[in-house]
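Got a structure here, written out as structure tokens. Questions coming.
The complex is shown incomplete by one protein chain, all other protein chains being positioned as in the whole.
Chain lettering (A and B) follows the sequence in which the chains are written, and residue indices restart at 1 in each chain.
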Amino acid sequence: MARAELMDFDEALELFEPVIGLEVHVELNTRTKMFSAAPNPANSEFHGAEPNTLVAPVDLGLPGSLPVVNGEAVRNSISLGLALGCSIAESCRFARKNYFYPDLAKNYQISQYDEPIAFEGSVEVELENGRVFQVPIERAHMEEDAGKLTHVGGSTGRIHGAEYSLVDYNRAGVPLVEIVTKPIFGGEADAPALARAYVSTIRDIVISLGISEARMERGNLRCDANVSLRRRGAEKLGTRTETKNVNSFRSIERAVRHEIQRQAAILAKGGTITQETRHWHEDTGTTSPGRPKSDADDYRYFPEPDLLPVVPSNELIEELRAALPEPPAARRRRLKSEWGFTDLEFQGVVNAGLLVEVTATVAAGASPAAARKWWTGELTRIANARGEDPAALAEPALVAELAALVDEGVLTDRLARQVLEGVIAGEGSPREIVDARGLAVVSDDGALVAAIDEALASQPDVLAKIRDGKVQAAGAVIGAVMKAMHGKADAARVRELVLERAAGADADADADA
Amino acid sequence: MSEISAEQVAHLANLARIALTEEEIEHLTTELGQIMQAVEKVSEVATPDVPPTSHPIPMQNVFRDDVVGDILTVEQALAGAPESDGKRFVVSAILGEEQ
Partner (left out) sequence: MSEHLIRLTAAELGERLASGDVSSVEATRAHLDRIAAVDGAVHAFLHVDGERALETAADVDRRRAAGEALGPLAGVPIAIKDVLVTEGMPSTAGSRILEGWVPPYDATPVRKVREAGMIPLGKTNMDEFAMGSSTEHSAYGPTYNPWDLERIPGGSGGGSAAAVASFEAPVALGSDTGGSIRQPAHVTGTVGVKPTYGAVSRYGSIALASSLDQVGPVTRTVLDAALLQDVIAGHDPHDSTSIPDAWPSMAEAVRRADVAGLRIGVVKQLDSDGFQAGVRSRFHEALELLERNGAEIVEVSAPHFEYSIAAYYLILPAEASSNLAKFDSVRFGLRVTPEGGGTVEQVMGATREAGFGPEVKRRIILGTYALSAGYYDAYYGSAQKVRTLVQRDFDAAFAEVDVLATPTAPTTAFKLGEKLDDPLAMYLNDVATIPANLAGVPGISVPAGLAPEDGLPVGIQFLAPAREDARLYNVGGALERLLVEQWGGPLLDRAPDLSSHEMAAAEEGVV
């Protein structure tokens, strides 16, 4: 595939005005699915179940099966609608969206069409540079998720070139709320950052409502980004593309920026934009064309005859409204003052999309300063290196525990970073890792070397074995040293030093350390 | 209103994922034309002031409590499948080579 030509971003902005629209799918964390009593894998308790073990007849579309609406999912959807400043429909219906795809068990998706549960809202979004936007919300509607396909064969594990596919319907029927913005004008050069900040704000909202796990790496929150360009001075909007499933904050910003540059390059040359869905490629930071919009998108919507209208009472709406948490913007103002952060410090946390993590870490006992330091420092560094979101790396409670170990003097910052690597690798809690790895504050090489030399001297056969390349023999020495240090030595460092000492000053550095 | 062409029928068959033969398309084109002509009668009385009825017995707000109920075992789920790997359903490749 030829790499798309890109126009310089600033140049693109001179010629065109970017208009974006965002569709965010939120997986609700109710205990059961939208239309069946099967456990919901978007609830942490049921996450990671074996394939096809969370399915009721209706999730497989078995003949004769019927959907029944999860009342809690409706309440959550209303709460979300209210938090988005939306009006709640006096009466709304479910509709069938008909299309064939093997991950769609019934070959129709139960969704809402002309009667969404919530509509016409607005969300305040604050950017890194302090700009505040009101993002207009068109609607929020309830629907069900599809199953998961795994493509087998072919080199990439992607759909192209696959020999066959495997289908797991655990995710089929997971309750979704799809939030659709109106076209967002005026973002200009901030459009990519605005897209990111908007999704981050939605995440804050659903977490504060407690209605979604909101873990992007698990697909609890998924974003489709619509981008079009309008030539400066023109009235008419440009043709838009829809980039699908951009599933990290970083990617959202990059994908919008990429589409602006790509479309600008085409338009500047007198070309036309094809209305199509595009796929985002995290590895290359590019999008590629998917299916063009066509007659095949005739979804033949009609009212779902197996379900009845949802008519929320005023009492219910007011009850849910009264229970709404503080809006994110107000909450941010409060947290900033409670934590005593400078503008810069606080904005750094917000811009990194880490407000939720820092809040949770503070709630778990860490000082605000320590929580901020870990999330915006080491965790962000590692996440960037891996191309992931920091939130995906560690649970806030574990970060709080790590900070506590530093406060208690058990770990230095350097050792704590090693412990953090263990946490990220899934080795357990910081305390468990400290025990398991024998990490401790005795990290004085001088003291360690003395102990090593003593141990080597008392076990000359070991020294010979190591020099013969039998490095596993070093274990006996390491054990002796650890004993001498009462376990408070970094075993890995001891091993390193043992091999160094054993090999002598002119030994190869490729020892298996 | 209901001049139906063979191309239209072929398109509908594609939407409905039925690989109709040329002969079936031809036959259905004629039949659909006749049937549609008969059923178009509904437009005679379906005036804008008449509200549509989707459900014969009007009810609303039928909800289920958010409580886990009976589910299928993976064996039950896969029992009827034309092909499975013991854990998941197997289907042939989704896109053709040319795509």
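Just so we're on the same page, a contact is a pair of C-beta atoms (placed from the backbone, for glycine too) under 8 Å apart; a residue touches a chain by one contact, two chains touch by 3 or more.
Since the structure is predicted, the reported quantities are computational estimates derived from the model, not experimental observations.
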I'd like to know which visible chains would be in contact with the absent chain if the whole complex were considered. A, B
Where the complex has a chain not shown, which of A:Phe16, A:Phe46, A:Tyr108 or A:Trp280 is the residue touching it? A:Tyr108
For chain B, which residues touch the unseen chain? 1, 4, 8-9, 12-21, 24, 28, 31-32, 34-36, 38-47, 50-57, 59, 62, 64, 72, 76-77, 79-83, 89, 91-96
Logged for chain A, residues touching the omitted partner chain are 57, 60-69, 96, 98, 100, 102, 105-108, 165, 167, 169, 298, 300-302, 305-308
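Throughout what follows, only the chains that are shown with their structure count from here on.
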Report, in whole Å, the distance between the mean C-alpha point of chain A and the mean C-alpha point of chain B. 35
Could you pull out which chain A residues touch chain B in their complex? 30-32, 36-39, 50-57, 60, 68-74, 91, 93, 100, 102, 107, 149-151, 153, 159-160, 162-169, 295-296, 298, 300, 303, 305, 307-311
With touch defined as at the start, can you tell me which chain B residues reach chain A in the complex? 11, 14-15, 17, 54-55, 59-74, 77-78, 85, 87-95, 99
